[in-house]
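This is the structure, below, for whatever I ask next.
Each chain you see keeps its place in the complex, though not every chain is here.
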Amino acid sequence: MIIVLKPKTTKAQINHIVKKIAGFKLRAQVSKGKERTIIAVIGDERVLSTVPVEAFPGVEKVMTVLKPYKLASKDFRKETSVINLGLGVKIGGNNIAMIAGPCSVESREQLLATAKAVKAAGANVLRGGAFKPRTSPYAFQGMAEEGLKILAEAREMYKMPVVTEVLDTRHVELVNKYADCFQIGARNMQNFELLKEVGKMNKPVLLKRGLMSTVKEWLMSAEYILANGNMNVILCERGIRTFETETRNTLDLSAIPLVKTLSHLPVVSDPSHGTGKKPLIYPMALASVAAGADGVLIEVHPKPETALSDGDQSLLPVEYKKLVDDARKVAKAIGRTL
Amino acid sequence: MIIVLKPKTTKAQINHIVKKIAGFKLRAQVSKGKERTIIAVIGDERVLSTVPVEAFPGVEKVMTVLKPYKLASKDFRKETSVINLGLGVKIGGNNIAMIAGPCSVESREQLLATAKAVKAAGANVLRGGAFKPRTSPYAFQGMAEEGLKILAEAREMYKMPVVTEVLDTRHVELVNKYADCFQIGARNMQNFELLKEVGKMNKPVLLKRGLMSTVKEWLMSAEYILANGNMNVILCERGIRTFETETRNTLDLSAIPLVKTLSHLPVVSDPSHGTGKKPLIYPMALASVAAGADGVLIEVHPKPETALSDGDQSLLPVEYKKLVDDARKVAKAIGRTL
């Protein structure tokens, strides 16, 4: 940590700060420049993360040297972690996972038909929401446990692991009974109580990036899960909120290679939510693969026009098939399989 | 709702859309322009809010005419709602509420000392967190029920109603036992399960704007609480996230008069979190009053340097006293009391 002092800090103020820092078993090294005096703190500055150093008299600003996350960091583990979803699917290795399904589970017929179609098209993980976080209290809120049962049935029938969202600490046990992987949605990325609960489980967690979360905050949320004992975290870039309104969100593909320089956790991309526009999903799925994503999550619905949520951005199975075929070519071009 | 069609939409596609709309007991009026054909939907378009109209073949874009919220809307109630917090404090009338206290309850001594000081300075509502949403899993997470008990004791001692944050659906009953007003924090503004739970309670809810939330989404989150039966919602602007990094957030004061044109709910301002910088709190508190805020929420700590959270932005009681005195002058200048 570097503490920059205000122009006219007194000797007494400097001594006070140095003493405070020593109290945390850290060493303070004072350097007087012509315009500003700085104090370099030597040692693990993370012990100061809960100390309001900027509130100390005489302090102008504080700059941190170390990253605030540890278990999520590349310093902790050099190679990308490989997360096992079961049924032969691993995320984080050379193979790129294809995760597909409807936004919501709407009926047994709809889900089984979609599962069959995406499997045939080349998907190896099934997604579908049973609990839905909807902006409007008047919108469809999901089929709850009944939806989970349908997902579990589809898994058995088509041998694909199932990813589904958990919204509430009170549902963690229930979702755990049926799913192979928890999804934490963008709006819950900083629902810390929920992160703690899935951190106490053994199952993989797909952690979506909040739509106004920095990469650092995203990794801190992963740290919550890791610090509670669950090392099976998969990150998912799904678009951030910007001033641009022609797309629903701005899919920040650069976050994928960026995360790979900072963390060992695998990262997948969600171009469906990331763009919210059908014609952009195919090119952005291919771009995700080229950017290094470990998986691609796509919404597919046999009849988008009747979907109870996000129908506007769902691909038809035949469109999804073309996407998988062409994404496979791009994967091959960069030396990966899909 | 206005449906704009793509340039070469067929007659069959138009008929299909018109029929679909009729199925919802709405009337579709087709207007053919030179470049585009549009369909105006006559009736309460909100019934289409769950229908993926953009996924219908031939549709280019969809524009809504009505606001998606009803109970939160000014159409529902013309005058500002006055919310009763008890102990004589009402928010939404001519008097401006002064809400103050530490970020976190850290000890009985700290809280009681702060309560006494802010009361003396002119505050009429006490705030303090017992459950803290912290970005880092390694940071102080709050005193939980013990903190709630201390808050309740301070209320009795200083006759100020107490506002405190609830983070998790599992804690709603507990917080309800001790507090006079629930606070829903910015990171939980779209934790819809939590909104439903506080919606089932009778107590006022202070709903902070999410740092990534539009005013429309904020009012939709209020709608969740109102639609569940609890009409006692107070909105709180606390800064949004922008590209500017010199301030912690960008306090969007224009949201205060804007909300007043859209909704009957009272709205308060939080310049402490909204700026995150001590020298900006005083001017932005005065500006909040001038902009029409129904209350001002300020963090005060007797010893900011030892605070366990947000010490950097806490005012000393003496600084808070000056803020209240000067805010009162501005209130008077615009014909209000404080």
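Each chain carries a letter (A and B) given by its place in the written order, and its residues are counted from 1.
In this text, a contact is a pair of C-beta atoms (placed from the backbone, for glycine too) under 8 Å apart; a residue touches a chain by one contact, two chains touch by 3 or more.
These numbers were taken from a predicted model, which means no experiment stands behind them.
**Student:** Given 2 placed copies of the single sequence, give me the total number of copies for the whole complex.
**Tutor:** 4
Heads up, the rule we're going with is that only the chains that are shown with their structure count from here on.
**Student:** With chain centres defined as C-alpha means, what is the inter-centre distance between subunit A and subunit B in Å?
**Tutor:** The answer is 26 Å.
**Student:** Flag every residue of subunit B that touches subunit A in the complex, lowest number first.
**Tutor:** 46, 49-50, 52-57, 68, 133-140, 167-170, 187-188, 190-194, 196, 210-212, 217, 220, 223-224, 227-228, 241, 278, 304-312, 314
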